[in-house]
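All protein chains but one are shown at their positions in the complex.
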Amino acid sequence: MAKKPVSFILNGTETGIFVEEGGNLLEALRRGAGDLSPKYGCGQGGCGACTVLIDGEPHLSCLTLAETVEGRRVETARGISNGAELHPLQETFMEGFAAQCGYCSPGMLVAAKALLDKNPRPSRNEVIDAISGNLCRCTGYEPIVDAILQAAARLQGRVA
Amino acid sequence: MTTVEFRKDLFANERQDDLNEIGKPKIRQDIEGHVTGRTAYFDDHLFEGLLHMRCVRSPHHHARIRSLNAAEAERMPGVVRVIYPRDVPNNLNTLLSLINFGRDDEPLLSHQKVAYRGEAVLAIIAETEAQARAAVDAVRVEWDELPHVLDVEDALKPGAPVVNEEYPNNCFDYEPYDHVKLRFGDVHAAFQQADHVVEATYEMSPIEHAPVETCGAIAAPETNGRYVCHTATQALFFSLGTTAKFLDMPSSRLHFIGGTVGGGFGGKVDSLTEPLAVLGAMLSGKPVKFMWDREEEMQVGAPRGAERWVIKDGVMADGRIIARSLTGYFDAGAYTRLSSYAGTKCTGHLPGPYTIPNVASNVFCVYTNRTPATAMRGFGITGVDFAIECHMDRVAEKVGMDPISLRILNSYRDGDMKAHRRSAKNCALVECCQVAAGKANWTLSAEDQAATSLTGTNANRQEIPETALDEDGRVGERKAGRVATTEPSLGTRRLPAGTHGRSHAAVAPQRPDMQILAERVGHRMDSEPQPMPEQSAAQVSAPRPPAPPRAAPPSPPPAAPPLQTQNTQPAPMAPVQSTPVPTYPPAAPPTSETEPAPKPFQKGVRRPGVSRFLSGSRRR
Partner (left out) sequence: MTQVQTIAHLTDAANVTGAFLGGGTLLMRDVNYAAHTIPTLIRITDPMMREVRTEGDRLWIGAGMTMASVVAHRDLEALKSAALAIGGPAVRNMATIGGNLFAPHPYGDFTVALLALDAKVHFANGRESDLETFLRGRDQNRELVTAVSIQRISGADFRFKKVTRTKPKGVSVLSIAAHLEAPGGRVTTARIAFGAMGPTPLRAKATETALRGASLDEGGITPALNAVLTDLEPADDPLASAWYRRTVAPIHLKRLLLERR
């Protein structure tokens, strides 16, 4: 089967891989680029576990044709922290028990980051809408929503 | 933030309040991996030249396979290997065979007939997932559709289609009966005395666990004839044992790696992907991934089984429930998996947390042409609790009582005799009702407020009544049309009052080092008796009237004063040797009618069809 070269910026790093024709971005990131943080949950856009940011906006990588990210900026959960320094979202998720099995966390985190990048002081309902495409079967969402709101406050310097 | 409230005022003197961790925020040890995307689930292991497996599945609820032709699929691009049922070394299993419970009834790949929609009949390994999918679509199967049955009660009727050949009566054999019996007192006599009889039927649908990570496994050859298997299983050694049995190989050749599961909730114990992935690695000599897609997870992935409950209560005008008869049907789907255990476990829970002097239940584990059911959070208990609590509300409505008050009146008190002929201890339902009512701003009477689980038992509540026994529903009789009903029927003989159950004796450990030493696991065993409930009862109830709250005797004899010494002594279980000799045939002791004699656990696996290589299991 013919493969196509695709180059893009993955978490700030220029990346070039070969992708299957018709192959989705999720598999391209995981098997091609070796970034295993986006997860497969459904392959049909229902769960949000594969959410990544393309040019800063959340997209479902399982429904994105891999070759369409040519030249674009892709961010995953691996790219959220600044080296060893965790992003406030990661800290508040840890402190607030906002993950149990952790499988939805990479998608949740990038969806939350996309929100906070655009809207630093979101309301609770805006947070709920921002993660409305991401399913979590363990936590019941409340700790996740709380953690995102806390991270927003921390980014604003409102709470240490 | 979500908070947990600890009601340390309740039962304060029953424990030492020296907890260092509980009630304090804690950062999970694995959560840094979760939030950085570095946690490795089974599919996060990269293998060079990974192959992909997909299954051909039944589109029918029930069908015979007339012919199966995979010739075209074998020739398709990328196809490495087609796995037929004949390629599975030991193609019949039942999950609980690892603890010697039940008979093998389920193939890994079905070769003659399928008994539920989505049952696998063939597996195909290809270089890419898309190629495997294309090849699966190219397999030609001719199906002869068979009549199917999807309803538990229909399945028990004499003319119903046989779902599972190993259990031709469409229900699990709880020898000698086709159901689990619980008998305590005489419900039919009590219904005659009751002021009201309240009967209703409750149903619960199957529930899919829907973990975000679907079930799957990656297997790859290691060296020295060993295979590594990364799996999403919730029960690593269970899956390992099951794989060893299906593949008839020593478990020492299997290197199973698990631990991080992307959501399980009970749905990842069935071990269906691991044996096929390892078999694929054996037959292809390459790493093979077998991961369900979302549609398979929902259709093929075992759910919490459906249940149906018929509950009939005899209740006095003042709210005392004097009889409860329950008929339960667990829908196992097409194969047993863990549903047989649900029936047994649930019987141990009946009649719910209430002191009822006459209880009878028949619980069936029924086969239907639905997706096989499995474990899920409290399975065997959750469904019937839903039914019982709905029924309590219905009873309260019938007698015109506050539903919480009805529960407090009938709750177990420490020292009460349960339907299983064991004393209730550490009871807390009264207190739960009080706290829940408080949280809901629900006004309780002063009497209900003053009630406590520590007091209120009396001689009548501790009595083991004379019990009506029946022989209905011996295995096979129902299908032959010789059993009229599924409900507990009138007894044909009597078991004298006061007959205790017998304890099951556990066999000695195989080796001395298998003995669990309490100190070694950090459990402190107190040699001194704990002087608690007596004092606490006195303290707590000091400002209140000394009489037990509304603990009117449920049956004719007058109330005896509470036995003050009861709580300081062990449960009034007679040792086996001193059990009064019952005046009925020796085969069936009252609380364990499904097991003719108190056989100790059998260790290891020594049955035909079971892998010779499974190691013995420890007494747990």
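We just call them A and B in the order they show up, numbering each chain from 1.
Quick note on the criterion: a contact is a pair of C-beta atoms (placed from the backbone, for glycine too) under 8 Å apart; a residue touches a chain by one contact, two chains touch by 3 or more.
Because the structure is a prediction, the values reported are computed rather than measured.
A.B. asks: From the listed residues A:9, A:65, A:86 or A:155, report the one that touches the chain absent from this view.
C.D. replies: With A:9, A:65, A:86 or A:155 as choices, the missing chain is touched by A:65.
A.B. asks: In the complete complex, which positions of chain B touch the hidden chain?
C.D. replies: 130, 133-134, 137, 293, 295
A.B. asks: In the full complex, which bits of chain A touch the chain not displayed? Write them out.
C.D. replies: 4, 21-22, 24, 43-45, 48, 51, 54, 57-60, 62-65, 67-68, 111, 114-115, 128-134
By our rule, only the chains that are shown with their structure count from here on.
A.B. asks: Along chain B, where are the residues that touch chain A in the complex?
C.D. replies: Going by the criterion above, the answer is residues 1-2, 25, 27-28, 30-41, 43-44, 46, 128, 130, 209-214, 260-265, 291, 293-294.
A.B. asks: Considering the complex alone, what residue numbers of chain A touch chain B?
C.D. replies: Counting only chain A, the residues touching chain B are 1, 20, 22, 31, 34-44, 46-47, 49, 76-78, 80-81, 86, 89-90, 93-97, 99-106, 109, 135-138, 142-143, 146.
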